Every structure is written in structure tokens, then in C-alpha cells.
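With one protein chain withheld, the remaining protein chains of the complex are depicted in position.
A, B and C are the chain letters, set down in written order, and residue numbers restart from 1 in every chain.
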Amino acid sequence: MPTVKFNTALIVGAGSGLSAALARVLATEGIKVALAARSTGDLAGLAQEIGGATFTCDASKRADVDKLFADLDAGFGAPEIVIYNPSYRTRGPLIELDPAEVEKSLMVSAFGGFLVAQQAVKRMLPKKHGCVVFTGASASVKGFALSAPFAMGKFALRGLAQSLSRELHPQGIHVAHVIVDGGIKSERRPEPPGKTASMLNPTSIAATYMHIIHQPHSAWSSEVEVRPWVETF
Amino acid sequence: MPTVKFNTALIVGAGSGLSAALARVLATEGIKVALAARSTGDLAGLAQEIGGATFTCDASKRADVDKLFADLDAGFGAPEIVIYNPSYRTRGPLIELDPAEVEKSLMVSAFGGFLVAQQAVKRMLPKKHGCVVFTGASASVKGFALSAPFAMGKFALRGLAQSLSRELHPQGIHVAHVIVDGGIKSERRPEPPGKTASMLNPTSIAATYMHIIHQPHSAWSSEVEVRPWVETF
Amino acid sequence: MPTVKFNTALIVGAGSGLSAALARVLATEGIKVALAARSTGDLAGLAQEIGGATFTCDASKRADVDKLFADLDAGFGAPEIVIYNPSYRTRGPLIELDPAEVEKSLMVSAFGGFLVAQQAVKRMLPKKHGCVVFTGASASVKGFALSAPFAMGKFALRGLAQSLSRELHPQGIHVAHVIVDGGIKSERRPEPPGKTASMLNPTSIAATYMHIIHQPHSAWSSEVEVRPWVETF
Partner (left out) sequence: MPTVKFNTALIVGAGSGLSAALARVLATEGIKVALAARSTGDLAGLAQEIGGATFTCDASKRADVDKLFADLDAGFGAPEIVIYNPSYRTRGPLIELDPAEVEKSLMVSAFGGFLVAQQAVKRMLPKKHGCVVFTGASASVKGFALSAPFAMGKFALRGLAQSLSRELHPQGIHVAHVIVDGGIKSERRPEPPGKTASMLNPTSIAATYMHIIHQPHSAWSSEVEVRPWVETF
């Protein structure tokens, strides 16, 4: 079984534990990694560690995304793998929600995914080669009470992923949606004592992303969920 | 079985065949109907026929929605039934889509639903009485190729509906999402000759909306799909 | 909108609160009702009340179902409406389940639905007229822990309903699957005191069945769920 080869990757929404884990495993495989985030101050250490580049970008802004890809074109090269992680959530009873925050949730969680995918796919199509992975959540498939804005953004991102899978798979571009169903362990958000693997280990999630990315085109997954063994669902 | 009683209804996105059919059946039951649309020029005849009122409102604009409900408060009264129909779609390959159109699809199809629901529910909660119905489409549950913007908007609206069902049902407010899976027959878009009932009859759809609206709270539906007998699915 | 007309109905699995409520509302509309159950001793009163007939039938047994329809042919007439309610459940940890009980769950909940639908549809097809409704449960769409046998039976019944909808709708026969998501109130199983409408009222469920049965073929529903306003989902 020939392994699909990739040379470059872009992680949008870098900064969280998942993005860092993805960056590290991509680098381990010899893939050059670009990290894009609204604020890149915290990414310098990671970028140095993996020999990657950082880019400042608010993915919900068209001008920012256009500039990101122009900058990539000018040096880094077009990314063959693109992972879209950003989301924005606000919670509360319907009548207390701030409409500006709800709009922001749609823009960051879903519209930014469209903007990034559009620029990325423009560069992938001529080579009929590339992989785009969108990061979903429990709220991608279930709208929870008091959490309408997050559900709206994540449902919309899933709709985007489905449409793009159907459009782009036959053109050689793999599009996948990963539902991360549970809390991700991080330094700021450690597991409760005595509860081993009760939260998602970012390195474990990253392994599933890498499996998807390496799937040969005879057997592509469009949607995969991962959750801790003790998670209720 | 006691029938739930309603006195007032608001249809947002009035103008299409479905809205007119809904307006007529609501009026037949003695319910006072407000029709809101971006442009109300075409609604004068319908409003006169059913003894209803018209309101100009772009539901994707917060100021418009605020004004709509202020105007309703000032005379018509708070609507006990609210039906949200607007959607905006643009089609094409990902790389040819206009980002402004994609944003508009999210704003009209989903964000407007939030804005209207928020204002409506503020007025329903004190009475623990009301019904909100969102109009979905095939694209609410399946993202079709070349139709990502519509899928994004309709998926997001479904996420909103699910969250609101879970939040508001225990507070006495019924929230439902109706998936209209097929083309709706209208004067501008008649059925192909010889293909009886190959398209959805708006009056038939309206009958299902009315059934949902009248369901007693012991057995509420959250999601119902309707499609023509000959529709492939 | 012309109303679809039906003259005869068969309720299989009669006896529960839902079946009795369905029988009563069908009778109210002038529809002649046949009640079939493994044991018909308890049905005499209901049959007399509604002027209906009773038939003894274990729906999971082919010979019984063949005999039921032969008996119907001989006098009552072919049913134009068929409602399939039976299910059998057994609960417990996987390793404690009795295989014979698991098999019975599949046979009663799903295989019997096939047997009944096959005989019913044979008689409906020549007239291109009829409606078959299968009763589902929460377990039709979610496999709960410690309840694998019920999930197996109810999932299978839903697969049957979906296949038959796709096959038979274009032939004029309406097939629907109703997910009853919650406990049904009955004399043996009353609501907790002070918890109004915390359980499904069988008459309320029956109203939704009747709505489905009366839908014109321009706008048929294939799947509808109903649950109490306070039910968690």
C-alpha cells in the first residue's frame, strides 16, 4: 500500500494543546509546518522546536486569510495539509445572549473554515492533491441547551465539511471532519486527580488526525469521532 | 385532549408559497397574523385577504428585528406563534464562491433565526406559552456538493433549533424544526405536466406546521421532515 | 386540500395504552378497526366499545401472520391502515443476557414488523393506497448501555421502515416510523404526582399518528419523534 506523501502543512488556530500536538507529530514525519493564529506571541517556542513558521491571522477576516496565503505563497509554499481548529463560543439562556457574540461564533467557527478552505483548495486543485481537516466537537451533532451559539457555529462547519467532501473527494482532495467529543487535557486544564484518561490526550487525538491524513484514496473517512473511554455519550 | 390556544402569529420571510399557505390556515383558525419580509410590496393582497398586518424587516439585521418587535408590541401584540422561513443560497464550486455571499447565507439562514427567536422568546417566557418553528431543507441534514453555503446556513439553523428545544421545552415553549425535503410548488414554479404531487404543495406543508403547533405538551415533536411521495431520498 | 380516505385499520400489538387510544380515534373517524394481539382476552371491552374485531396473533410467527391476514380477508377486509406496535425487551450487562431473549427481541420488535408489512402491502399495492406506521422508541436511534437487545430490535425496525419508505412511497403507499421518546402514561404506570405531562399521553401520540395517516402524498413524513416537554434528550 503506497503511503500518500505530504511536504507542507498549515495549522490554523494554533496555540491549543491539540495544535501543538499536531505540529509536533507532523514535524516528526518531516513535514514543514506553518502555524497561524490571531496572536502568535505564544507560538515562538513551539515554532522553534519544530522548525516551523508562524503567521498572524484572524481566520474570520477575509483580508487576513488572503494575506496569510499570499505570505505562504511568497516563501513557505502552498500547504498540502490544512487543519482548521478555531472556534468561538458563548453560553447562556437564549434571551441573555449578546447578538454580536453569536455572530462571532458563526464567523470564527464556520465562516473562517470556509475562507481558509477556499484559499487552500485553490492551491491544491491543480495538483489534485491535498487534505483538509476540520475540528468539530460534541456540539457539531447535538445542540445542547444554553449553548446555541456554539452549536450554530459547529453545525455550520460540519455542513461545510460534508459539502466539500462530496465536491472535492473525486478531485483527489481529502476533506474530513473530526468530532472531538470531550475535554482536551492541557497544562491549564489538567485531568482531575485519579481519573486517568478521563480527558482527551492531544497526542492521542493527533494520532487519529495523522491516520486520516495518511489514508489512501481507496478508503477515505469523512467523519471520525474520538472521545475518552469514560465519557458519557 | 385540550387543544392549545393561540391568538397571534408572526411569519418571517413571508412571500413564498409556504408563507402564504401558513398565513391562510392560521387566519382560518382565527389567529391574527403578522407578515414580515424585507419587501412587503407583494404582501398587501395577502394581508388584506387574511386581515393581517405587514412589517418590513431584514431579519439578518439586529436593528430591523428589534424594530419589528417594538412595532409589534406597539399594536399587534406579542406573537405567540413564530415561523422563521428566510434563507439565502448561492451555489458553485468552492473556489468560485464569493465570500460575501457565503456570509450572507449564514446571516440570513441562521443568524436571523437567532435574532427573531430571541425577541420572540423574551415575550413568550413570562407566559410560559409559545411555539417557534424553523423551516429547514434537505441541506439541513446533508451537505451537497457545490452547495456549501446553503448547507452551512441550514445546518446552523438546525443547531439553533436543537439547542432551543432542549432549553425551552421545559419552560413551556415549543420549538420545532421542519425539514422541507423537495421543491415547493408555486405559480412561478409549477409542477411538470403529468407529475401529480411531484412537488410539495404549500397547503400540505402548512397542515403539518399546524399539527406541530397544536401538539399538546405531553407529546411534542422537535423535528419533522416532509417530502413528496416520488422524491428520492 | 383533499383528505385521504381510509375505511379499515389493523393495529398489531393491541393492548397497551397507545393501541387503545389509536383504536378509539380511528373509530371516531368512522374507520373500522381490527385489533391483533398474542392474547385478546383483555381486548373484548375495547373491541365492543369501538365496534371492532379482535384477532389472536403472535406477530413474530409467520404462520400466525398468514392466518391473521387470511382471517381478515375472509370477513373484515384488507386493512388500509396498519400500525405495528409490538416490541420485546430484556435488559442487563452483555455477559448476563440470555441469547434466547435477544433472539426474541429481534423477532418480535423487527421480524414481526416485516411479516405484517409484507402481508399488508400485498393487499395495498393493487390499489396503490395504504399507510403503514411502525412504532419506534428512543432506542431506535440510540443504543443505550445495558439495553443492547432492545436497541438491536428497534434499530432493525427503523432500517425496515426506511427501506420500505423508499420502495413504497412512489407506489402510493405511505410508510412512517414514529419515535416515541419517553414513557407512555397508563393506568398501570401513572405519572408521578405533581408532574403534569411528564409522560406521553397516549391520546396525544395518537393525534400525531392520525396526522401522519392523513397527510396528502405531496408532503409525507417518514419519521417523526414525539416526547414530553420535560423529557431530556
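Details
By our rule, contacts are C-beta pairs under 8 Å (C-beta built on N, C-alpha and C of every residue); 3 or more make two chains touch, one makes a residue touch a chain.
The shown structure was predicted, so the numbers you read here are calculated from the model rather than taken from an experiment.
Here is the thing to keep in mind: the chain we left out touches A, C in the whole complex. Note on the undisplayed chain: of the listed residues C:A53, C:V82 or C:L106, the one touching it is C:L106. Among C:G153, C:G182, C:P202 or C:P228, only C:G153 touches the chain left out of the display.
Even with one chain removed from view, subunit A keeps its contact list with that chain: residues 1, 166, 169-170, 172, 174, 185, 197, 199-201, 203-205, 207-208, 211, 215-233.
Mapped onto subunit C, the footprint of the missing chain covers residues 62, 93-95, 97, 99, 102-103, 106-107, 110-111, 114-115, 117-118, 121-122, 125, 139, 142-149, 151-168.
In this text, only the chains that are shown with their structure count from here on.
Listed here as common contacts of subunit A and subunit C: B.
Using the mean of the Cα atoms as each chain's centre, the chain most removed from subunit C is A.
Rounded to a whole number, the gap between the C-alpha centres of subunit A and subunit C is 45 angstrom.
In whole angstrom, the spacing between the mean C-alpha positions of subunit B and subunit C is 31.
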